[in-house]
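Have a look at the structure that comes next, please.
A single protein chain has been removed from this complex, and every other one stays in its place.
On to chain A.
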C-alpha cells in the first residue's frame, strides 16, 4: 500500500466520485439512507409535476425549475461525500489488489519437500505449501517449518524485511507478502476470498460496511425528526386554506427539505468511512466499524510495560561505587568489562562511561584482553586482561564468587579477580546500594576487579520520553491506564509511578490479564488492550477493543478486532483518539444540522405566508429581497452547506485531549451556536447573490 498523503480533493479522486454520486441516485441504494431517500422521493415527484406544468404551461416555471434543480444537487452532493470517502479507500484497495495477481503455489504432496504447482485460489484450508526465496506467499497461513525473512511492504508499507519462523509468536504470514531469503513450509489458514488482504480490500472500499449501533440509533433519530417535519409541513395547506389562501407545492417541498436534517443525513456514511480510513492510514485495520466506536468509549487501557511504556531494554544510568572507590574507577572497570559485550545493557554501559566520564573505547586486541561471555550458570560476564580480571553480574553471583566458593568455570585469571575475597564490609555496602536500586525499580549490576568490589552499575528501565504526558492526557480524557508487566510488584510499582500510569498488574500471567479485563467489564467499563502471542488470544477476544500486532500469531490476529500493521503497541492511545474523533464529528454535524433549522424557518415562513398575512414580513429578520429569493436562498444554502462540510466530515473535527466539560463547551459553542448563526449569514449572502443575478 503506497503511503500517499493525497489531499482531500485530488483530481484523481474527484472525477470517479462525481460519476459515483450520479450512479448512487439509484433508489435501491438511496433507501439505505432514510433522510436522503425522502429527499429523492420529493425530488422525483416535483420533477414530474414540473414536467406536467411545462407541458401545460404553468406559472413561475423558472422558480420551480431552480428549486427542483437544487433538490437534485442536494442529493448529488450527499452522494458525492460518500463516493469521495469511498474513493479514498478504493485508491488504497487498488494498490492492495495488485498483490493479488495470478499466483501459483507449491503444494507439498508428501514427505520431504516434494510439491506440485497449483493455482493459488485452489488452495484449501489445511493445505501445506512450500515458499522459497523470491516466492509470494499464496494465502494467509502459519509457518510450521523453517524461518525466513519476509517483505511485508504490500500490507504494511514498511520495506524492511521481518523474520517469520515456526513456533513462537511470529509464525503468522500474510498472503501476498514475499519471502526474501530461506524457505518455509506454511499451513494455509484462510480460503481464497477470505484472506487478510481480501478483508482489507473490502474494509477500505466500504463494501462490507455495516451500520454501527450508534449509526443505527442516529438514523432512527433522523427518521423521527423527518416525520416530525412531515407533520409540520403537511398541515400547512389546510392552515393556509383556513386563512383564505394556498401555498404552492414547490414552496412546501422547499420548506420540508430544508427542515429535515439533510446535512447530517448526507454526511453520516462519509464520516463513518473516513473514520475507518483514518485508521487505515495509521496502519491499523479495524475489523468492524463497531470496534472503532468502541475505541472512543474505552474506559480502561491495558498496556504492556515493555515496548509500550518503557523502551525495550534496560540501560545503565549511573555508577554507584562503594566508599573508597571513585566513580571514575568504577566506570573504567565497567566499561572495560563491557567493551566486547554486545547485549543492549553492555552497550549502554559503554555509552554511559563515555558520556559521563569521557572514557573512550579501547582496542580489545591491543590490550590483549579476552572476553568472558555471560552464562546462565555464572550469571556474570567480564574480561580477562594481562594480570587483571574484571567481572560484572548479578549482585548475589558476584558476592558469592568473591567469598571464594568454588566455581567450576573459574580459570586461573578468574582466581586472581577474587584474591582478597573476604571484603565483607564492601559486600554489605554493595547489598545496601543494590537494595536501594531495586526499590527504585532498577536492576543493580555488581562490578568487581581483581577480587575487590568496586560498586554497582544502575540499570534502569527507561520510560519512553513523553509517555507520562500522554498518560496525564488520557487521565484528563477519563481513561484509566493499567500497566501489565512480568516484573515483581516492587519494580512494577516504581516504574508505574515514574510513568504515571494509574495502576499496574505485576507478575501478570495471561489468566491474570483475562481476569482483570472481566473484572473491569463487570463494572461496566470498556477495556482496550493489545497483544501478540497465542496466550494473549483469550484476553484479546474478551477485550472490547483488542489490537493484535501484525507480527503476532494467527490466533492473536483472529481474536482481536483490530490489527496494527506496524506492531506498535503505543498506537492503542492513537486508536482511542481516532475513535473519539469519529464520534465527535458525528455529534458535531448532527448538532450543527439541527441548529440550522432556526434560520431556515425565519427565511421561509415569512416568505411563505406573506400572501396570507402581509405583516408577517416583520419575521423576515434577514431582510431577504423577495419571497422567492428567500426560499431559493434557503434551499441553495441547504445544498451548499453539505459540500462545505465534506472536508470536515472526512478529516474529522479537531480533537484535543481534555476533559468532557471543556470539549463539550468548545463543541457546543462552535457547532451549536455556530449552527444557529452560520445559516443566517449564509442565507443572507446567497440572497444577495441570487437577487444580484436576478435568479428570483
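Keep in mind that, in the parts below, contacts are C-beta pairs under 8 Å (C-beta built on N, C-alpha and C of every residue); 3 or more make two chains touch, one makes a residue touch a chain; residues count from 1.
Following the convention adopted for this analysis, contacts and distances are computed from a predicted model.
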Quiz item: Between "Phenylacetic acid degradation protein", "Potassium-transporting ATPase potassium-binding subunit", "NADH-quinone oxidoreductase subunit L" or "Membrane protein", which matches the UniProt record of the unshown chain?
Solution: "Potassium-transporting ATPase potassium-binding subunit"
Exercise. Return the single residue from A:17, A:270, A:479 or A:572 that touches the missing chain.
Key: A:479
Quiz prompt | Touch with the omitted chain, as defined above, among A:31, A:216 or A:621 | solution = A:216
Self-check item: Touch with the omitted chain, as defined above, among A:94, A:132, A:165 or A:297
Solution: A:297
Exercise. Write down which of A:594, A:648, A:683 or A:696 is the residue touching the left-out chain.
Key: A:594
Quiz item: Hey, which of A:17, A:225, A:301 or A:399 is the one touching the hidden chain?
Solution: A:225
Exercise. For the chain that got dropped from the picture, name the residues of chain A it touches.
Key: 213-214, 216-218, 220-221, 223-225, 227-229, 231-243, 259, 293, 296-297, 299, 475-480, 523-526, 579-581, 583-584, 586-588, 590-591, 594-595, 597-598, 601, 605-606, 608-609, 612-613, 615-616, 618-619, 655, 659-661, 663-665, 667-668, 671-672
